[in-house]
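Notes for the one structure printed next.
Only one protein chain is missing from this complex, and each of the others stays in its spot.
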Amino acid sequence: MKKMAFFFFVPLLLTGCSGNEKTIEVYDVLDDAQKRVEVREVLDSNEDVYSGTAIFVDQQLLVAVQAKPWLDYKKEKIEKELTKQFEERFTEFDVLVSADYKLFWEANKLMEEKDQQKVNDKVKKLKELEKEET
Amino acid sequence: MVIEFKSKPSILANGAVAGPLEKKSVFYSYFDSIVEDERWNEKTNEQGHSTMILDACDIVMKKANIKNLDVDFFLSGDLVNQMTPSNFAARELAISFIGLFSACATSVSSVIIASLLTELGASQLAIAGAASQHNAIEKQFRYPNYYGAKKPATAQWTVTAAGYALVGKHNPEYPSIVAATVGKVVDYGDTNPFHMGGAMAPAAYDTIVAHLKKRNQKFQDYDLIMTGDLGKIGLKILKAMFAQAGVTPEELQLLRDAGAEFYGEDQAFQAGASGAGCSAAVYFSYIIQQLKSGRFKRVLLCATGALLSPLSFQQGESIPCTAHAIELTME
């Protein structure tokens, strides 16, 4: 039931989030403060993004962002730019940046997850989903 | 062309049937029967259309207490391609048959032919009338029935109804046909198939004026002048035409339209009813009954028809229209 309520409020949430404050969340098992700052820096500097979630797990970095309303058509460009920036900063990680809502939704759900293995599996699965075309 | 019938053929019996939606009609109580299934319990709309015609003819014959073998001629028309519903009904009736197409004016043109045959002495009894079935006609002329297209306020609703009359030798106890006018085909260049009233009004005007002139009559000579299916807007246009020609508002009160009144003020039907069955069902139920009861002494029935096909208006042709009139009296 709670899920259903969420599902109806999603459109409201999306419009409600277009304020000035960006919601940026980072999942990192090692809890490295430096990483947090850097992710925040990159996302803050991008004006087309209003929200982002980054997951560091097992040499992989998944960044799920949401483009501002009306900027949907720029998604691919945003993804490209951010991928470049993240790859420069986190050379040792395999980076995937996505503006897809599915990845954003799943990434946010992973924030609460304690089991690292599960997060790892999920991220791999999401990467595969992202590749699907139809 | 105005015809004056010396023998004054009479309408000895009349029958009108209608579909379920026609319960909303203000003329509902005058119809002889209402069938709950708009397909008359047949498989297709077209078969239902045919059965509806048979149904109406059966009622006519039952009322006159005759059998199909007693009837000399069957004159009928409808709006489906090649008039198959009428043809198939004629097959079942096994009466000498002429199919007639004057679009929605067939209700009157068939009675004119029947009167001529009676006057000639060729016919003792003839059944004449017309019918239309909403679904079959809409399929033929417009979109599929379940297609959600917006119809403008000028659009009219094809009725599911049939009206037939038994025309025989003069009998003073029944309404008699004293004169008729076969209308010309009038075309004022209208091309909008969703505004038939506007296209047909000039035809009705032309026929009514011709009839009154030849018969040397005025509006006041009638208790009622009723057009077929001009609809609310078409009737307004016709009234405006007469008003310009100097007919007074009091006289215009005598001018009514079956299509405009058929569904009352129900907005769902836009400008009102149309279809060959509209005028036929109203004329051969309400009007005949009013004449018999003596409320009306003399009426002019002027059924209008738009002679278009889906092909013709897609090719950009304008809509030619016609109107036929009969003058009925009750002694």
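A few points about this structure:
A and B label the chains in the order they appear, each numbered from 1.
Basically, contacts are C-beta pairs under 8 Å (C-beta built on N, C-alpha and C of every residue); 3 or more make two chains touch, one makes a residue touch a chain.
Just so we're on the same page, contacts and distances are computed from a predicted model.
Taking the options "Stage V sporulation protein AC", "Cytochrome c oxidase subunit 3", "Phosphate import ATP-binding protein PstB" or "Peptide/nickel transport system permease protein" in turn, only "Stage V sporulation protein AC" matches the UniProt protein name of the chain that is not displayed. Among B:T154, B:N171, B:Q217 or B:Q290, the one in contact with the hidden chain is B:T154.
Note on the undisplayed chain: of the listed residues B:K63, B:K139, B:K184 or B:R256, the one touching it is B:K139. Among A:E25, A:E87 or A:D100, the one in contact with the hidden chain is A:D100. Within the whole complex, the absent chain has one touching residue among B:P172, B:G189, B:G246 or B:G294, and that is B:G189. Taking the complete complex into account, residues 43-46, 139, 143-154, 188-190, 195, 198, 201-202, 205, 233, 236-237, 240-241, 244 of chain B touch the chain not shown. The set of chain A residues touching the chain not shown comprises 3, 6-8, 10-11, 100-103, 105, 129-130, 132-134.
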